[in-house]
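Heads up, one of the protein chains got dropped from this complex, but the rest are sitting where they should.
And now, subunit A:
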């Protein structure tokens, strides 16, 4: 949860037309940028991200560091490919933009995507690197696209000049079927952000995995949507279980989760809410949203058919919290889909590890906070009273 101001330098030179990364280098780069912006803003709400392009007519700052994710994503539209990338100028302009950030307490970071050959000398890059280090600016380099002789060497030299205590990283992504964003997710560029971001990222990876460009399951979602959906759901369930096991050590908190789970699924209104909240999906793929909505809709139907009464009990909390945690909640829904029994729902809540995994991915919630721990303790006792309430209600209904 480091407080950081980031400038992302995009390569929009002619070399980006190449299709060796699907669908094209530029598209893959854009997706990766969107993902990074989302991860950064989620890991700490005060983080700011800015974007600039390095090619075209010249280095151009598209948006100065801001925490408004919508603004950042909007400026990515309508970007044109052309010209030659000017790496040195791009980094220097990024450094300048960071220097004039509003909150001086933020750490400075530059993430640069290098997809075309570098025309600068190694010495120049080293000098730039040293200047960055001197001003305590960290640098992340994504090396993809053209494999120019000397390019890797130059970038490694740049990294060595900048690197101060391992705060800077370089990632080489060779061309191939693997999606650029997915490769980046597992690198320190994302995981260096800490738990909050990695939770978000894992969830969006789950969403992205079933996307149109993937066909991970060998089944075309267009031809057989139900099968694809079922496969995806079971994969996400498995992932959620693994995540819960991994994060078992985290503390729990209460109200936010408890209510959050139910309302987001059982309401049509929240689906539109989901569509609009940027936090719910790092990717703009409409297909993914549709799949998620379908899953939620089916979940809602299943639950409403089983026991409308009990779903009311746990519905009483903030929907905004729910929206923020949506991808994880979708997983929660799916895992409880089979046993859509009210008693199981409270069991799920009582399942500390699951709740803690939800919590860990919530931005702004520190599981170690004592007040959060207290809430959880009260939630535990409350879930038990819920169980009792359910049991009371069922005999009552039978009486009717």
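Just so we're on the same page, a contact is a pair of C-beta atoms (placed from the backbone, for glycine too) under 8 Å apart; a residue touches a chain by one contact, two chains touch by 3 or more; residues count from 1.
Note that contacts and distances are computed from a predicted model.
Asker: Just to verify: the chain that's not displayed, which of "Ribosomal RNA-processing protein 40", "Sm-like protein lsm7", "Histidine-containing phosphotransfer protein" or "PITH domain-containing protein" does UniProt list as its protein name?
Answerer: Missing chain, per its UniProt entry: "PITH domain-containing protein".
Asker: Using the document's definition of touch, tell me which of A:67, A:164, A:186 or A:294 contacts the absent chain.
Answerer: For the chain that is not drawn, the touching residue is A:164.
Asker: Which listed residue, A:25, A:133 or A:169, touches the chain dropped from view?
Answerer: In the complete complex, the chain left out is touched by residue A:133.
Asker: What is the set of subunit A residues that contact the non-displayed chain in the whole complex?
Answerer: 99, 104, 130-131, 133-136, 161, 164-165
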